[in-house]
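All protein chains but one are shown at their positions in the complex.
Note that the chains are named A, B and C in the order they appear, and that numbering of residues resets to 1 at the start of each chain.
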Amino acid sequence: MTTTLPVAALAFAPIAVPALTAAGCAVAGRRTAGAAGVVCALAMLAAAVGLGARVVGSGPVEVAGLRVDALSAFMLVVIGAVATIVAVATPAHVATEVAAGRLAPRTARRQGVLVHAFLAAMTLAVLAADLGVLWVAVEATTIVTAFLVGQGRTRGSVEAAWKYVVICSTGIALALLGLVLLNHAAAHARPGADGPGLDWAALVAAAPALDPGVTRIAVVLLLLGFGAKAGLAPLHAWLPDAHSQAPAPVSALMSGVLLAVSFSAILRVKVIADAALGAGFARALLLGAALASLTVAASLLLAQRDYKRMLAYSSIEHMGLLALGAGIGGVAATAAVLLHLLGHGLVKSAAFLGAGRVAQLTGTSRIDRVRGLVATQPGLAAAFGLAVLALLGLPPFSLFASELAIVRAGLGDAVGWAVVVALVLVVVIGAAMLRHTGRMLLGPAPDGPGAATAPRRLPGGTALALAGGLVVAAALGVTAGPLTDLITQATQTLSGAP
Amino acid sequence: MTALGVVGGVLQAAVVVGGAPLLLGLMRQVRARLEGRAGPGIGQPWRDLRKLLRKQSITPRGTTEVFRVAPVLLVAMTLVVAVVAPLVTTASAVPAVADLFVVVALLAHATVVIALAGLDSGTAFGGMGASREVTVLALVEPTALVAIFALSVPAGSTSLPAIVGTVLDDPQRLISPTSLLAAVALATVIVAETGRLPVDNPSTHLELTMIHEAMVLEYAGPDLALVELGSAMRLSVYLGLFTSLFVPWGIATTATPLALGVGVAALVVKVGVAGAVLAALEVFLAKLRLFRVPELLAGSFLLALLAVTTAYVLG
Amino acid sequence: MVAAGLLGAVAGVVAMTGTAWSVALPGLLPLTGLEFDVDPLSGVFLAVGGAVAVAAGIFAVGATRHGLDRPGVQAALPAFIGSLLLVPAAGSIGTLLWCWELMALTSLVLVVAEHRERPAVASAGLWYAVMTHVGFVAIMVGMLVAAGPAEDGSFVAVRAGAADLSPAAASLAFLVCLAGFGSKAGMVPLHPWLPRAHPEAPSHVSALMSAAMVNLGVYGVVRVGIDLLGGGPSWWWVTVLVLGAVSAVYGILQAAVGSDLKRLLGYSTTENMGLVLVAVGACGMFAAGGDRALAGLALTAALLHLMTHAAFKTVLFLSAGSVLHATGSRDLDALGGLRSRMPVTTAAFGVGALSASALPPGAAFVSEWLLLQALIHGLPAPGVVPAVVLPLGVAAIALTAGLAVATFVKAFGIGFLGRPRSGAAAAATESGPAMLAGIGLAALACVALAVGPTVVLPTLADIAGGLVHAAPAVTGTVAIELVGVTGVLSPLLLVAASAVGTASVVGGVRLLARRRDRRRARLWDCGAGPLSARMEYTATSFAEPLQRVFDGVLASEQDVDVSHHRESRYLVAAVSYRRALPDRVERRLYTPLLHAMTTWGRVGRGLATGSVHRYLGYGFVTLCGLLALLVVTR
């Protein structure tokens, strides 16, 4: 396969553009940085679309350590789409924070730099051909976001940052041990020949020859490790803290993209595991993680008091659903998992941006302090309410389509019991979220000082981002359009075909 | 729609309208005699009606046309039942309406109309009467329907002519437990629906005990005459139905004048005897407390249910 | 909205007569695809839904003109109607689920539309949302289990694959679907959302929900149980019948003692859907027993009752909306005397109430008569189960009929007749023409169904017969004639006979009465001065005897406070009486459940103590456990 220069440039663009923007943000003013962010995100999205078309048309692209297969291209689309939503909403958020004195201009500038570095790290993670590079990139996201989480410098944010870094780094360290063992197994895969190293495609090809004893340990460690970063139980506990303390745009990116990127790593590991150990091993682990995550989410959502944490636990829930789908496996469930990644990214980022706006307006993140939002902020409340409903899997949003497909695949399988248990938990979660959201949104406008001071209209950027995320998610729920081919190809990639 | 049916229908209407007040008179007379009084004579209800018809109609203020049309509807619906039910002949004037369910429901509808009139008056008495009447109705209806169910199972139909015909063809059915149980249940239904003792005391005007009379307290003149006539007709129709279902002999099956004459005579005699027996029994009964009435009705409901079960078990 | 409704109604009518059409849209709804397939059964529900939508839509125009609807409602209403009409048109499981949830979403938005006015709305919305969600999951699981052996989710494939389904799987699928669909139909014990959500929604939405949406629960049961799974064993249907009977009795009992007009109507919906489920259950039972003709009759009764219920419930809810608009109150104890102030609304409500109370010549009488006919003729069927179930079914219907009469006498007599019981009721004015037109249209439908059910019955019988593979069970134009069993009823002749009877009575009175003039006079007040509204019977007092009779079931809570004058404790200053009628099923079933959830939530919070050591410990312990497991299983 020969790769022409433009294609190579296209493959590098998703990493280079945010990296350059990060550098630019370090010197640019706030307005310019905001505009640059939007341009950068749009460029990433465009590159993703271009790569997607190229991959669908003529197969994977390989350039200098990068490998763009259908899954990478799809993940790039996820990153690009969510990044665009977040970039559109960021300037208004930052402006309000700066105006309120909660954000120093210097910190705002640093936020711009770090966010784009974060984006670059994530695109590197999905484009890396080598699992080792993937690991390095994922770990880099932790480092970059640590200061974004801890940006507020309050007790809460410092605490959240510490927990975030310690838990994620520990988890990801386990994944490194897993990689080391996988490498060991790969080195002994074909006596005499050069081992496949940690190159994913080569590993998949060599997987049947891997030593099962070592690979089993490696897979356990890898799933546990990347699972930590993907917010799967048992190493999920950093997530609510970090997501509730980070600035809203960062929470949106972390929940919408970072989890998805980490989960795509899990998907890649699963391909190797399935080829080396048969489908049962990874399935058992993933189903266990799925049910544990759902249980955790349900237990903590029932009596939740903080709406940002509510959204965070909802992310854990959705990661659990994704793990369920991945565990079920097969073409239908895998395609559903991919669609779910995208849908969740869009909706959850909109939800976090909405929650951030609510927090800016009310000055609190406690559910019981927010009342009658529909009466005071109709647009914001409608967007937030719709986002929550979308998270519960209601049509026309695409989460409905993906959840339906996952359940359908699962019920036709031997793991029907797990799906039923998961559905019960999902119902409990739905009830809890509806209750909390209803309390915030419905009812008469609260009276009291300062109730009517906030402007009823949303800032244009925020409104555009919220509406955009929800509309795209709804459109995806009606038809996946051109993404269908990409998802189909990515599904093929994940079933072991090159 | 047969000739027999049409002739029978006209005859039945005439007999019921003309005879209902007389039946009432008869029952009062029986009662009076048994209680040791002379009694006003059998014709007294007719004389009352004539007197009322001479008076002026009164519309109480605040009432609506519901109040005004209720007496008319009461009589009209009872009249329809009198025409279609097999009282004198087995054929019905309008066979498509001569269904046991329809008949019972039409009679219940008549009750509802009067209850609405009671509510329309807006007085405490009207409301109280309506409330009580409707409560009794609500509890009686199940018994009636289940008893009908029991009776219609052997006939394989709820059509009244069919049921009566079945009994005529095979009189042995009448002494079956099903029939007996259903008869007792239906008798209770009739007592409750027509406001007789022990459910209601037709001759009381004491607010704590009365049911039916409380609703119609505001009526006067021709309206009252219609209400009285309607109530009397109800009683006759119910008794007529009861006798047709359980003692059908004498009922006309052909359109000959003789058969029709026998049919009319048999109806008059049977209903008269039934009324007399009812009146005689009432002498020995005291009115039940309102909240004991449901117990009575529950008992009859049980009987009706047993009737159905035996109908199944005994074929 | 009106256009959509009209379109749906027309499409439904066309489909009912046998013109089936289908369309597949694989490009929509990613991973699943949409597929629509309208057969005669869908046609019935399309037609009913469309017709209700037309009436409610016209009413909504009036309501909007009065500023009753917010923009959100105006946007969600057409979407709701659209999804409502798409559900019966769905031709595959995925499509049905999609439309079903779309309907749930849009109706939820509508239910909470008036959340600013009343705090109860938010709570009702939550109950509705959660119960709908639970129901949806049940339906999803049930239908997907049913689709197990099928090659895809289309109804055609599922029907073909049903034969390969193991009996246990089929039963599981059916029961779970029954729970899901039954909850939508307000089946006890899955009903608590209904008497909450239906009253709290704007009235035209209530009408749509109560007259059209609940039908889809029945549609689901029929579609899955009879059509897709092809019948199934008798015990399925005995379950349906018993649940239906319980729902009917429980629903009407709550309605009979309630005094909130719209809540009462909501409970009446539970009752009527219960009756329909009794009919559906009887149909399945007969079909399982091999008596297909009777099965067809029972199903015909079910479909007709659905139709009549839709008609009269639309009238009742829309009139209740008109009253609510005029008086601002749904409390029967504060209404009354509306006859002279709102004549059209009163007349319409009267028509609806007559239909709902199943008295001849009301619309529901015909369908209940059909149902009773089916039950009566089913008794000779072999087996002990019918011998026990059918009489109890009849008894339940009978009890329901009696209580329904009491309920609607109360609703109409207390709510509209007599004297106004509050200032608002006294100052009520008639609603605008658009609202009245909507009400009137539905009332016309009521009258039409009451007088001429034979217009639709043969078609319905055809459809029912087609589903259970039997000849149509009902024919006739003037009279309803049952096929295969003896039974005939002519609502038309009944009305004619009643008219003739009335005319002759009026004529007779004119002939006999000496004086034709009427005099207006004071009501008799016992000589104690003018009567006031406070002396009137209220809905609460009206229902008191019934409530006493059924206190063992209702378990009411009463509280009498007597306060005395300061001078003497023998002089009573005030007596206050409070009565609460908690939903007993709810208290027994849902309160413990909610309590358990609360406990779970409280205990569950212990998972996140904030301790980083504990958080790391989760992972550490899991890792060690998994590694140990690896060692053990090597």
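General observations
Just so it is clear, a contact is a pair of C-beta atoms (placed from the backbone, for glycine too) under 8 Å apart; a residue touches a chain by one contact, two chains touch by 3 or more.
By our rule, contacts and distances are computed from a predicted model.
You can't see one chain of this complex, but its UniProt record names it "Hydrogenase-4 component E", from the set "Quinol oxidase subunit 1", "Putative MnhB-related membrane protein", "Hydrogenase-4 component E" or "Ion-translocating oxidoreductase complex subunit G".
One chain is not displayed; in the complete assembly it touches the shown chains A, C. Among C:Arg159, C:Arg518, C:Arg584 or C:Arg605, only C:Arg605 touches the chain left out of the display.
Residue in contact with the omitted chain (choice from A:Leu20, A:Val98, A:Ala173 or A:Val331): A:Ala173. The residue from A:Val158, A:Val331 or A:Val420 that touches the chain not shown here is A:Val158.
Interface note: of A:Arg31, A:Arg190 or A:Arg305, the residue touching the hidden chain in the full complex is A:Arg305. Residues of subunit C that touch the chain left out of the display are 605-613, 616-617, 620, 623-624, 627-628, 630-631, 634. If you put the missing chain back, the residues of subunit A touching it would be 65, 130, 132-133, 135-136, 139-140, 142-143, 146-147, 150, 153-156, 158-163, 165-166, 169-170, 173, 176-177, 179-181, 183-185, 187-188, 197-198, 211, 213-214, 216-217, 240-241, 244-245, 300, 303-305, 309.
As a convention for this text, only the chains that are shown with their structure count from here on.
Between the CA-based centres of subunit A and subunit C the separation comes to 43 Å, rounded to the whole angstrom.
Annotation for subunit B: no residues touch two or more other chains. Of all residues in subunit A, none touches 2 or more other chains.
Those residues of subunit C that touch subunit A in the complex are listed here as 27-32, 72, 94, 97-98, 101-102, 104-105, 108, 112, 115-117, 119, 121-122, 125-126, 129-130, 133-134, 137, 140-141, 144-145, 147-148, 153, 597-598, 600-605, 607-608, 610, 612, 614-616, 618-619, 621-623, 626-627, 630, 634. Taken together, the subunit C residues at the contact with subunit B in this complex read 256, 336-337, 339-340, 357-360, 365, 369, 372-373, 375-377, 379-380, 387, 391, 394-395, 397-399, 401-403, 405-406, 409-410, 412-414, 417-419, 478-479, 485-490, 493-494, 497-498, 501-502, 504-506, 509, 512-515, 517-525, 531, 533, 535-537, 541-546, 548-549. Chain contact summary for the complex, subunit A toward subunit C: residues 159, 162-163, 166-167, 170-171, 174, 213, 216-217, 220-221, 224, 228, 233-235, 237-238, 240, 285, 296, 298-303, 332, 335-336, 339, 372, 374-375, 382, 389, 392-396, 398, 400-402, 404-405, 407-408, 411-412, 416, 420, 423-424, 426-428, 430-432, 434-435, 438-439, 442-445, 476-481, 484, 487.
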